[in-house]
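What follows is part of the complex, with its chains left where they were.
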Amino acid sequence: MILARVEGNVVATKKNPKMTGSKLLLARPVTVSGADGRELTAGAGTLVATDPLGAGAGDLVLVVQGSSARLAADDKDSPVDAVVIGIVDTVDLQRRELYKAR
Amino acid sequence: MILARVEGNVVATKKNPKMTGSKLLLARPVTVSGADGRELTAGAGTLVATDPLGAGAGDLVLVVQGSSARLAADDKDSPVDAVVIGIVDTVDLQRRELYKAR
Amino acid sequence: MILARVEGNVVATKKNPKMTGSKLLLARPVTVSGADGRELTAGAGTLVATDPLGAGAGDLVLVVQGSSARLAADDKDSPVDAVVIGIVDTVDLQRRELYKAR
């Protein structure tokens, strides 16, 4: 899984019929960087994930990708490859808190 | 899923028999970039996706990849790993409109 | 799927018994680059794909990856993750021909 920051929303009215009802979040992967691993920074790429958990802009979320994403979707037959499976409360690095949800 | 811009078409007459009839779109992944996430820019790589929805050059589309792509294909047994599942109307970033289809 | 240029061949006599008879092509992914998307250039990485279609060195081919590749292989149980599913005739970018097979 990866950590990603929710940045916004994507709307598509013309879409695969099995996607109806799924909220589409625009998210940027987040990585730990720095020689001593001190920061969470925006990683490369942008992804769109469906979200059954109700995350909002700015939230740090846990995203599962690939075939496993279908197991987390509301409809197991929906053609998705990225789904939010957790809204992150805290990220701890060797007992130091790197992130804490507001 | 990823956002991608439709750039053109690929034609292959000698192909796997289960690909017959599928339109092949050439698309470039699109990413949100900038420290304040203000722009949609062309990302790395180029992909070819089949398109059951009728997207055209210049459209921003939502593409599913991997085994889930087969669930979105016209024929579930076609050997595809990237399929268009949505034609994007809008991309909103924290209530600011980053993209709106013409 | 991705576009790739056939560069050569790989021979391995000591191999998985289900690979017997499969021709192994060495191929380099091809991407559209340039701000105005004018060129097909060699992308990053190198892959080896089996080829049931008979492509030759220099050909531009369409390669499917991951579990879908098995659907395109001669033997559905062969342990492959990249297979040629088309030999490209033309790549068109907004009605301009970017590539045409010889």
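Labels A, B and C are assigned to the chains in the order they are written; within every chain, residues are numbered from 1.
Heads up, the rule we're going with is that a contact is a pair of C-beta atoms (placed from the backbone, for glycine too) under 8 Å apart; a residue touches a chain by one contact, two chains touch by 3 or more.
Remember, predicted model here, so these are calculated numbers, not experimental data.
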{"item": "Oligomeric state of the whole complex, in copies, if 3 are shown", "value": "5"}
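Everything below uses one rule, namely that only the chains that are shown with their structure count from here on.
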{"item": "Residues of subunit A engaged with two or more neighbouring chains", "value": "67"}
{"item": "Residue numbers on subunit B that touch subunit A, as the complex places them", "value": "1-3, 29-32, 37, 43-44, 52-53, 62, 64-69, 71-72, 83, 85-94, 98"}
{"item": "Footprint of subunit B on subunit A - complex, ascending", "value": "7-16, 18-19, 24, 26, 28, 42, 44-49, 57-58, 66-67, 69-70, 77-82"}
